[in-house]
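Take this structure first; my questions come after.
As you look at this complex, bear in mind that one protein chain is not there, while each of the others sits in place.
Right after this comes chain A.
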Amino acid sequence: MKFLAVCGSGLGTSFMVEMNIIQVLNELGVTGVEVSHSDLSSASPGDADVFFLAKDIAEGNDHLGEVVVLDNIIDMDELKEKVKKVAEEKNLI
(Lines give C-alpha, C1' and ligand atoms only; values in the text may rest on other atoms or scores of the structure.)
Protein backbone atom coordinates (compact mmCIF):
# COMPACT_ATOMS: atom_id res chain seq x y z
CA MET A 1 0.00 0.00 0.00
CA LYS A 2 1.36 3.40 -0.96
CA PHE A 3 0.12 6.95 -0.26
CA LEU A 4 1.45 9.93 -2.18
CA ALA A 5 1.11 13.58 -1.15
CA VAL A 6 1.24 15.93 -4.14
CA CYS A 7 1.71 19.69 -4.51
CA GLY A 8 2.76 22.16 -7.21
CA SER A 9 6.52 21.85 -6.96
CA GLY A 10 6.71 18.78 -4.72
CA LEU A 11 8.99 20.44 -2.19
CA GLY A 12 7.34 21.99 0.83
CA THR A 13 3.61 21.44 1.15
CA SER A 14 3.49 17.85 -0.03
CA PHE A 15 6.43 17.05 2.24
CA MET A 16 4.58 18.53 5.23
CA VAL A 17 1.44 16.57 4.33
CA GLU A 18 3.56 13.42 4.02
CA MET A 19 5.02 13.90 7.51
CA ASN A 20 1.54 14.55 8.89
CA ILE A 21 0.12 11.43 7.21
CA ILE A 22 2.93 9.35 8.74
CA GLN A 23 2.11 10.84 12.14
CA VAL A 24 -1.59 10.03 11.74
CA LEU A 25 -0.85 6.48 10.59
CA ASN A 26 1.38 5.97 13.63
CA GLU A 27 -1.36 7.26 15.92
CA LEU A 28 -3.85 4.90 14.30
CA GLY A 29 -1.38 2.03 14.61
CA VAL A 30 -1.41 1.37 10.87
CA THR A 31 1.73 -0.27 9.52
CA GLY A 32 2.93 -1.33 6.09
CA VAL A 33 2.00 1.89 4.28
CA GLU A 34 4.71 3.63 2.31
CA VAL A 35 4.17 7.40 2.25
CA SER A 36 6.03 9.77 0.01
CA HIS A 37 5.64 13.11 -1.80
CA SER A 38 5.90 14.39 -5.34
CA ASP A 39 5.20 17.29 -7.68
CA LEU A 40 2.19 17.49 -9.98
CA SER A 41 4.19 16.83 -13.16
CA SER A 42 5.78 13.63 -11.92
CA ALA A 43 2.74 12.12 -10.23
CA SER A 44 1.18 9.47 -12.42
CA PRO A 45 -1.60 6.95 -11.82
CA GLY A 46 0.63 3.98 -11.05
CA ASP A 47 2.70 5.83 -8.46
CA ALA A 48 0.46 5.14 -5.49
CA ASP A 49 -2.79 3.58 -4.33
CA VAL A 50 -4.12 6.81 -2.83
CA PHE A 51 -3.16 10.41 -3.69
CA PHE A 52 -3.53 13.35 -1.29
CA LEU A 53 -3.99 16.76 -2.94
CA ALA A 54 -4.94 20.18 -1.59
CA LYS A 55 -8.26 21.53 -2.81
CA ASP A 56 -6.72 24.23 -5.00
CA ILE A 57 -4.75 21.83 -7.18
CA ALA A 58 -7.13 18.86 -7.10
CA GLU A 59 -9.18 20.14 -10.03
CA GLY A 60 -8.33 18.33 -13.26
CA ASN A 61 -6.30 15.61 -11.61
CA ASP A 62 -8.89 12.86 -11.36
CA HIS A 63 -6.83 10.80 -13.79
CA LEU A 64 -4.51 9.89 -10.92
CA GLY A 65 -7.06 7.43 -9.60
CA GLU A 66 -8.11 7.48 -5.97
CA VAL A 67 -7.68 11.10 -4.88
CA VAL A 68 -8.29 12.44 -1.38
CA VAL A 69 -8.89 16.21 -1.49
CA LEU A 70 -7.76 18.23 1.52
CA ASP A 71 -9.78 21.41 2.11
CA ASN A 72 -7.28 22.82 4.58
CA ILE A 73 -3.78 21.40 4.42
CA ILE A 74 -2.81 22.44 7.94
CA ASP A 75 -5.93 21.03 9.59
CA MET A 76 -4.73 17.88 11.39
CA ASP A 77 -8.28 16.89 12.40
CA GLU A 78 -9.43 16.89 8.79
CA LEU A 79 -6.39 14.87 7.75
CA LYS A 80 -6.88 12.41 10.58
CA GLU A 81 -10.52 11.86 9.64
CA LYS A 82 -9.71 11.38 5.94
CA VAL A 83 -6.72 9.10 6.49
CA LYS A 84 -8.77 7.05 8.93
CA LYS A 85 -11.55 6.66 6.38
CA VAL A 86 -9.08 5.49 3.72
CA ALA A 87 -7.45 3.09 6.18
CA GLU A 88 -10.84 1.61 7.02
CA GLU A 89 -11.81 1.22 3.36
CA LYS A 90 -8.53 -0.52 2.65
CA ASN A 91 -8.93 -2.78 5.68
CA LEU A 92 -5.74 -1.46 7.22
CA ILE A 93 -7.35 -1.10 10.64
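As a convention for this text, a contact is a pair of C-beta atoms (placed from the backbone, for glycine too) under 8 Å apart; a residue touches a chain by one contact, two chains touch by 3 or more; residues count from 1.
Keep in mind that, in the parts below, contacts and distances are computed from a predicted model.
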Per UniProt, what's the omitted chain called: "Ascorbate-specific PTS system EIIC component", "Xanthine dehydrogenase YagS FAD-binding subunit", "ribonucleoside-diphosphate reductase" or "ATP synthase subunit a"?
"Ascorbate-specific PTS system EIIC component"
Considering the whole complex, not just the chains shown, which residues of chain A touch the missing one?
7-13, 15-16, 19, 37, 39-42, 54-57, 59-60, 71-74
